[in-house]
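Here is the structure we will look at, set down as structure tokens.
Some chains have been omitted; the remaining ones sit where they do in the full complex.
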């Protein structure tokens, strides 16, 4: 039985509390938040859980094995590092930290202390994304040509991070899970429509060392909500529409065929293939439920999480590069291979 | 009565022929195409129209007042220039020419000879785009924040031009008509998935000298067809979905309100406003019908076309810059104001 403490009960914290509360193999010992009013809500719903406005009470509590952190991004590093040093396993809401260097430090500390460090890349644990990964692993899509995502709505403008850090992080974590490649360069553009505020609309292209291109469009200022990714492969193509109540993943047996034009060596004959469409049935388990079970399993069996510190740091490195490119209106920023750093 | 000759009877030519044939105030005298088989199709449907495999027969025909050109882009300049020099008014399929310098030459020649030069920016003549322009002119949308367009499907791969020249040209011509601003820089990225072939997927951001940003996503390799532009204003926002059978234009009374936070001068309180949605009834006239009528009117009354040579050249200048930026993976390319050149 893993005893868990949760720091932060704002937007995402209640989801963590609900899922840890309802998962077998763990127990919530305490919740902390700076806001006493929120803690009253915890008490009303979960009278047996201890609450505190001081997160240190949780770190000093020897009965607590693991800490889950759902606070503003700027505090992730400090809280995660202190939790690790206090001997706790750690789950951190996405993104792992504000800077890639902080991520590296967390990875090292977790390794040194042999503690589980899991980043809450929630989408990785959805039935939809796991099904797409299965299709790719079984080579059903063929060679991957592109990933194109639109993630927009009239969303909550944030003051501390821009829309890339808030929303594109989801696509970067999905790609990190689906494709075993890391971008070599990023070109990003964006704009803030409010004075002295972070960008509320942004576009990001990722380049790779192969004929694969990825693009993400994120916005807090769209009249309609769209959550849709297209994944093009040489054999089949996928539409992942997260707003569909069912049939979130559609697989199209469509594409092109090519033949060299014998009469003209510089030309190529392109043919078009249109076949069936197929929407596989998906596991409907709430992603956070699956993630919590995986966290418990990693702790108990000393397994490496699917969304470990390394995946968190890879995502943060791309976010940093995107922000840099945005200040230079799309000028590409090179990325080092995360594996070459080791 | 304007007598018209049409050069090119491939993909778009039949639409020009049908619309000129059914429009009052004009008559089709002749059609030319290099392919004799296509000319047989003309004869079968329109037995009274003369046909020729040599376009020069049309230029030398003194009974012909105007020439409409629907041939590959690389031939636009030469055919349009010869037509002007032969004393004809000219309608050219989009884009006006392959290079902006060619556009300038055509503009000068048309001005010198006092002939009408109209670029076939078809979307400008749709009921949908004209309604959006009306909304903007009446200041219903407030200040314009962004234009975002997705124009993708499993489309015909072309060998001579890339997908930006084929599809983004539509959005550039729409923006040229809707907004009285010209971009100061372009950042574009893209990729070809076939060896030695032009890019089949591309992304383009346009920057302006004000807090307005535009983005266009075009692709010939998508599993689904999307033709949708979002236009965000400070007062209202528009979704233009060209695949809707009715309600192509939806106006959302949605947006944000801002107040300075008195306690924190670096922060801003953002409020959200959600009101009604409204889909205005649109003129259903075929765009090409309206365009042909406008062409005839410009010739007869010496009026300047809405989509004149200048608009054609502005669009081509942006396409050139986008291609240049694409070769440099998104590095922005500056654009001179087209008005400063004069």
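Order of writing sets the chain letters: A and B. Residues in each chain are counted from 1.
Here, a residue touches a chain if its C-beta (ideal position, glycine included) is under 8 Å from a C-beta of that chain, and two chains touch if they have at least 3 such contacts.
Computed from a predicted model, the values in this text were never measured in an experiment.
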If you can see 2 copies, how many does the complete assembly in this structure contain? 4
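The definition used in the following text is that only the chains that are shown with their structure count from here on.
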In whole angstrom, what separates the CA-based centres of chain A and chain B? 39
Considering only the defined contacts, which chain B positions touch chain A in the complex? 145-146, 148, 150, 152, 154, 157, 159, 185, 187, 189-197, 201, 203, 205, 207, 211, 213, 215, 217, 219, 221-224, 230, 232, 234, 237-239, 250, 252, 254-256, 258, 266-268, 270, 272, 274, 325, 328-332
